[in-house]
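Dumping the structure here so I can ask a few things about it.
The complex is shown incomplete by one protein chain, all other protein chains being positioned as in the whole.
Just so it is clear, A, B, C and D label the chains in written order, and each chain counts residues from 1 on its own.
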Amino acid sequence: GGGDEEATTESDEQTGTEEVEGTDTETEEATEGTELEGSVVVDGSGTVYPLMSVVAEEYMYTEQENVSVEVSRAGTSAGFGKFLIENGTDFNNASRQIKDEEQAEADTVGFEVKEMKVALDGLTFVINKENDWATELTEEELIRIFKHDGGVTKWSDLRPEFPDEEIKPMGPNENHGTYEFFYENILEKEDLVDGVNLQQEYSTLVNLVSEDVNGIAFFGFGYYVNNQDKLAAVNVDFGDGPVEPTLETIGEDAEYAPFTRPVFTYLNVDMAKEKPQVLDFALYVANNVNDFAGEAGFAPLPDAELQEYVAFLEGLK
Amino acid sequence: MALASEKAPFQSVGEPVQNVQVDQKVVYGTKDLNLWYGKDHALKNISLDIYEKEVTAIIGPSGCGKSTYIKTLNRMVQLVPTVRISGDISYRGKSILDKSYKVEDLRTRVGMVFQKPNPFPKSIYENVAYGPKIHGIRNKKILDQIVERSLRGAAIWDEVKDRLHENAYGLSGGQQQRLCIARCLAIEPDVILMDEPTSALDPKSTLKVEELIQELKKEYSIIIVTHNMQQAARISDKTAFFLNGEVVEYDQTDVIFSNPSDKRTEDYITGRFG
Amino acid sequence: MALASEKAPFQSVGEPVQNVQVDQKVVYGTKDLNLWYGKDHALKNISLDIYEKEVTAIIGPSGCGKSTYIKTLNRMVQLVPTVRISGDISYRGKSILDKSYKVEDLRTRVGMVFQKPNPFPKSIYENVAYGPKIHGIRNKKILDQIVERSLRGAAIWDEVKDRLHENAYGLSGGQQQRLCIARCLAIEPDVILMDEPTSALDPKSTLKVEELIQELKKEYSIIIVTHNMQQAARISDKTAFFLNGEVVEYDQTDVIFSNPSDKRTEDYITGRFG
Amino acid sequence: MKYVDTAQVQKKMNTRLVTNNLAKSLFFVSTIFGLIVLAVLIFRVVSEGISWINFDFLTGKLSTNADRAGIMGAVLGTLWLMAVVAPVTMLVGVGTAIYLESYAKKGRLQSFIQTNISNLAGVPSIVFGILGLTVFVRALEFGNVVLAGGLTMSLLVLPIVVVASQEAIRAVPAHLSEASYGMGATKWQTIKNIVLPAALPGILTGAILSLSRAIGETAPLVVIGIPALLIPFPGSIMDRFTILPMQIYYWTIDSALVAEYANLAAATIIVLLVVLFLLNSIAIIIRNKFQQRY
C-alpha cells in the first residue's frame, strides 16, 4: 500500500499550503508597508524547527522579500550557547523553558530576553506498526520503561501477557530540549534506563523504530504525524482511559495535558530594538504562528497569550 | 596471423638475401615475416633461417628492427598490444605463430637475455631457481644441483657461491648479466636469444660474457643482437644486417665484414652512419 | 670552488697528454679539473686547452665523462646539486668557476646544442626569438631580422620560412636539431658546445648537420661530443679521448686516428670495447 | 644429464594455464564489482530523483515545501565557494610546487615541507573544519560565510594541487629548462617562460580535480555551520551560503519529517554528480588534449 500512503501525504501537503495561502490576506493588513532588509538569525530546537522554518519562509515570500531569515537547528541547549553571547543569534527556539543559569548568562552578557511560546507539543511515544500489544500503556508503565530502576527489560516484565522479548527504548540525545523535558518533567530527574539508545537525528529514531518491532521512542508530535505510515503512537492512560495524542487532545487543559508542553522561541530584545527586521519578524511570528501550527504538527496556543506578545513587541517600536 | 601455411623446416635456396649453404639443422625458419606496431611497419618481408649450435648476430642501426625481430622469435613482441604480424616463423618445424602453440611452452625452450641485466629483486639462488620452480620442480636437492650447474655454466659460480642467498642487486652489472644467463640456462633451453647483452657492461665484463657465449654455443643455438660491429665480428658465425626493418644482407660473418655484397652494408660497417 | 687561483689564458706546453702546438688563440683553458657527483669522481685531473675557430671532438665510451666535461664549460653541470668541482677553467682568460663570474653572461657567449633536439613547445619563431627576448630585445623588427639570419645560419630557413608560426614539434628530428642550432646562433655566441648532436638523427640529417658544423667553424669555436668515431674523424680538427673521467690522449684528429700514442686509444678506436 | 623433464613440464603446463585463467576471471570480477556498485548507486539515485529535476527545481529558491523547493541557492553557493577556492589554491599550490621543485635545496627544509604536505593530505577533512571554525569563523570573525568556508576548503585541497603541480613541473623534461639556461636565461625567466607553460595542463588538471573535491566535501562545512534554511542567494564572499552537499545532508536527515525530501536529496545528488562529472571530463580533456609530448 505504498502508493496509497504517498497519496495521503501529498494531499496533506496540499491542505497545508492552502491554509498558508489563506493567512496571506489576513496578515497583509499587519504589514507596515516599509521595506526592510538585513538578516534575522534563528537557531535552537530541532523540534521547533519545522514550525519556525515554515513561518520564516512564508514571511520572506509574502512580507519582506529583502529580509533573510536564517533558521538553523542545533538543538535547544546548543542553540542557547549561540544565543547567550555578545552578537549572538536573534532568536533561539526551545522545546523547554530557559534554565536559570541560562537566564543568568544573558544578564551577565547584558541583554534582555523575551520568552515567547509559539505552540503546544505533545510528547509522543511511538512504536513499530507491527507491535500490537503496546498500543495502549499507562503513564506509569511508560515511565518504568525508561527509568533507570524501572525494573523493566522485557515487555513481559511490564505485563505478563506481553511477549517475552527485550524492549528497545530510544529517544533524542541530550542535545535536545525534548530530552531535557522528558528527563526533568516526566522522569523527574531520575536517570534513564541503561540500554537506552539516544540519537542526534530524529530521522534515525524514526528508522530505528520502524524497523524494530520491540522499539519504543519518544519525541515531538510533529515527527509522529509526518511518519504515521511507518509508526504507531502509544495511547496513554493517565488514569481516565487511553488518550490518543492528536491536535485536539494536546493542550494545557486537554486530555493529553500531562505530556503536553509548550515550545518557545526566545528573543534577544536588544537586537529587536536595534534591528527593525528582527522586531518585524517577531511580530509576524506572534500574529501568525497559530496558522501554521497544525501543519507542522503542533497544537495552537490560546489567542490571548499571543496577543500579549504582540502588545509587548509593539511597545518596543 | 600466420598467413603462410606451408612450413619449410629446411628452407630452399633462392631467397634474395640468403647466400648461406644448407649444411646444418635449421632451428628457426622465418618466411615473409611482416610486423606492424599499429601503422608503423617495423619488419618488412623478413626471410631468414637460423642454424643450430651457431652464433647468429643481428646488426643494424638504431630502430632498424633488431629487437623487434628477436622478440618475435619467442613471441615477446606480442606483449605490445598494437602489434600485427603476417608471414610465418617456424621453430623446429612447427609454426609458432599458430594460436595453438602455447607461448609458455615456447619460452621454456627458448631463453632470452636482455640488454639491461634484469635479475629479480630476490636472492641469487632464487633467481636461478625461479624457472625450475614454476615448472614444478620443488625438490630442494635437485634445485640445488640445477642452481650450481647453471651458475657454473654462466661462469659466475666462483664469484657467488658464498653469497647465494644475498640479494642479486648486490652484484655488479656484469655479474648480474651472467646471472641472467644462468637463470636462462636453468630451464635447459634449446635456443638463447640475446638482445645487446653487453651494451650496458664495461669492457672487462663484456669480454667475460663474450667468452661465455663462445662456450655456450657448443650446447645451444644463440641469436645475438649487437650494435657493436666488432663484437659481431669477434663472436658470431653468421651475421644479418638489418636496415629500416629489412634484411639487407645475411651471410657468414667473415663475408659480411670483409666482402659485403650490398653497398649499404659496407657504408654501415665503415661507419658512414649509425 | 675554484681552488686554482692562477689563471692561465695561454696554457704552456708540458701537460702530460697535450701534444698540441700553440699556434692559435686559446678559448678555453682547463687545468687540473676534478669533478665529483657526490662521492662519484666523474672527472679526474683534466687539463686541456681548446682553440679558437676549430672543431674539437671529445670521444670516449659511455659514462667516461664527456657530457660532464662539456657541461662544465658553461657551468650547466652545476644544476646538479651534488656536484663539487676543483681546479680551474678559464674562458677567454677569465676563470669562470669564480663566483663573481655570472653564469648568465657566460651562457650568452657560449651556446649549447644537446643530444636530443630540444626545441621549446612554442612556434619556430618563438624558439629562435627566445634568447634575444630574455635578454631584453623586444623590438619586433629587430627580432624578425635576428630570426631570419639565425635560421639561415643554421641552414634551415628555406624549409621553415613559410611556417614560422607553427609549433616546432611539427618538424622532423633533423630539422629540430638545426632549429636548436639556430636558436643558439640567435644570441651570437662565441663558442658552441654540442653534446652528441647527431646521435638521435638519421643518416641524411646527420650529414646535413655535419656540413653545417664545417660551415659554422669559420665563425665560431665548436666543441663536439660524439660517440661516433667516424664522425669525429670526418669533422674535427682536434680530438680528445676520455676514459673513466680522464683524458687519455688529446691531439690533432688525424694523429689520434692514424697513430695514437696510447694503447687504450687504439683499443677504443679499433672497437675493442664500448 | 637433464634435470628438467620435458614430459613433466608439459603435464604441469595445463594446470598452470587453467589456474592462470581462473585467477584472471577472479581479478576481472573484482574490478567489475566496484563498477557494479557504482551502477547500482547511480541507478538508485536517478530513479529516485530524476523526475524531480526540472527548470523550477534548478532555478528555484530553497523552500520547506518540497513541491516548490529549488537548489539555485546551493548552486550559487557552490559557485561562490569555487570562486574562493580556485584562485587561492592555484596561487598557493602552484607557488609551493615551484618552490619545492625549482628553488628548495634538497635538505631538511625541503623534505620537511614535503612530508608536511603529504601528511596534510591525510588529515581528515573534519579536522580542517575545526581549524576553519576556530581560525576563520571565530578568531578572524568572518562568521560562517563563503570566505571562511572557501579558505577552509582551500587548505583542505591544497595538497592535491601541490602534488599535481609538482608532478607536472617534474614532468617538464630537464632538457627544456637546460636549453633555456643554456641561452643565458635566469632561473625565474626559465620557470616563467618555459617550465610553467609546459606544466600548465598538468597544473590545471590538478586544480580542477581539487575543485571537484572541494565542492563534494560536507564534513568541514557541517563543523563551520551552515543554516538549514537559507533562502536568499549569496551575492558576495561575505554572505552566508549553502552548497549542494549540505543541502543533500539536510534533506537526507529530514526525510523523516517530509518523505519527499528523500527525492529532493536524490535530485540534488544527480545535479552534484553531473557537475562533478563535467569538471572531471574537462580535466581529462585538458590532460589528453593539451599535454605536450616532448
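Observations on the model:
Convention: a contact is a pair of C-beta atoms (placed from the backbone, for glycine too) under 8 Å apart; a residue touches a chain by one contact, two chains touch by 3 or more.
Convention: contacts and distances are computed from a predicted model.
For the chain of the complex excluded from view, the name given in UniProt is "Phosphate transport system permease protein" [choices: "Multisubunit sodium/proton antiporter, MrpF subunit", "Phosphate transport system permease protein", "Acyl-CoA dehydrogenase" or "Heme exporter protein C"]. For the chain excluded from display, the touched partners among the shown chains of the whole complex are A, B, C, D. The omitted chain makes contact with just one of the residues D:Val46, D:Met72 or D:Leu120: D:Leu120. Within the full complex, the residue among D:Leu62, D:Ala265 or D:Ile286 touching the omitted chain is D:Ala265. For the options C:Asp32, C:Asp98 or C:Glu188, the residue in contact with the chain missing from this view is C:Glu188. Checked against the full complex, the one of A:Ile143, A:Leu198 or A:Leu316 touching the unshown chain is A:Leu198.
By the touch criterion stated above, the residues of subunit A touching the omitted chain are 74-75, 77-78, 80-82, 84, 173-175, 183, 189, 191, 197-201, 204, 207-208, 210-212.
Although one chain is not displayed, subunit B still touches it through residues 74, 76, 79, 81, 104-108, 111-112, 114, 116, 118-122, 130-131, 134-135, 169, 180, 183-184, 187. Considering the complete assembly, subunit C touches the hidden chain via residues 108, 132, 135-137, 142, 145-146, 148-149, 152-153, 155, 157-158, 185-188, 211-212, 215-216, 218-219.
The rule we apply is simple: only the chains that are shown with their structure count from here on.
Per-chain Cα centroids separate subunit C from subunit D by 47 Å.
The distance from the centre of subunit A to the centre of subunit C, with each centre set as the mean of the Cα atoms, comes to 85 Å. Residues of subunit A found to touch two or more other chains are absent.
Of all residues in subunit C, none touches two or more other chains. Against subunit A, in their complex, subunit D makes its touches with residues 63-67, 225, 227-232, 240, 252-260. Only residues 105-106, 173, 175-176, 178-186, 189, 193-194, 197-198, 292-294 of subunit D touch subunit C when the two sit together in their complex. Remark: subunit B residues 102, 104-105, 108, 132, 134-137, 142, 145-146, 149, 187-188 touch subunit D in the complex.
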